[in-house]
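On to subunit A.
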Amino acid sequence: MSYIKIDQNKCKSCYLCIDACPYKLIKKSNNTGTTGELTVEFSDTENKCIGCAQCAIVCPDIAIVEVNRE
Partner candidate 1 sequence: MIEKSLLKGNIAIARAALNCGCSCYFGYPITPQTEIGEFLSLEMQKRNLAYVCAESEIGAINMALGAASSGQKVMASSSSCAVALMQETLSYAASDELPIVLVNVMRAGPGQGYIYPSQGDYNQATIGGGNGDYKTIVLSPSSVQECIELTYKSFYLAQKYRNPVILLVDGLLGQMAEPATITQNPYPDIDTSSWRLDGAKDRPSRNIHSLEPNQNKLNQHVLKLYQKYQQIEQSEPDWEEYLCDDAEIILTAFGTMARSAKAICNHFREQGIKMGVFRPITLYPFPYKRLRELSFKAKYIIDIEMNMGQMLKDVRLGVLSNSQISFIGKPVGDWLKKEEIINAIKNIIKEQYASI
Partner candidate 2 sequence: MQVYSIPNSIKKDSKFTFCKGCDHGVAIKIIAEIIDELNLRENTVAISSSGCSVLLYDFLDIDCLEAPHGRACAVATGVKRAHRAKGEEKFVFTYQGDGDFASIGLGESMHSALRGENITAICINNTNYGMTGGQMGPTSIMGQLTTTSPLGRNKEYHGFPIKTAEQIALCEGTKFSARVALYDVKNILKAKKTIKKAFECQLKNKGFSFVEILSSCPTNWKLSAQDSHKKIAEELTKIYPLDIFKDTIDD
């Protein structure tokens, strides 16, 4: 099972990762981040994540701190 880790303290809510994920596994969370907007969270109930790291590559704030591939 592939998965990613997001550091909520680093996320600035630019949502570039949302667009980058080919499986739309990242969505807005309920958590308000440092910029006053909702941060993002990883939710992969169907184990779709392939660990491609595209989300991490586009994140300008090194908020996606880990990508683990099965």
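A quick word on the picks: all candidates are chains of the complex that A comes from, given by their letters.
Here is the rule we use: a contact is a pair of C-beta atoms (placed from the backbone, for glycine too) under 8 Å apart; a residue touches a chain by one contact, two chains touch by 3 or more; residues count from 1.
Every value quoted in this text rests on a predicted model; they were computed, and no experiment measured them.
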In-complex contact of subunit A, chosen from 1 or 2: 2
Touch list for subunit A against partner candidate 2, complex: 9-10, 12-16, 19-20, 35, 51, 53-54, 56-62, 64-70
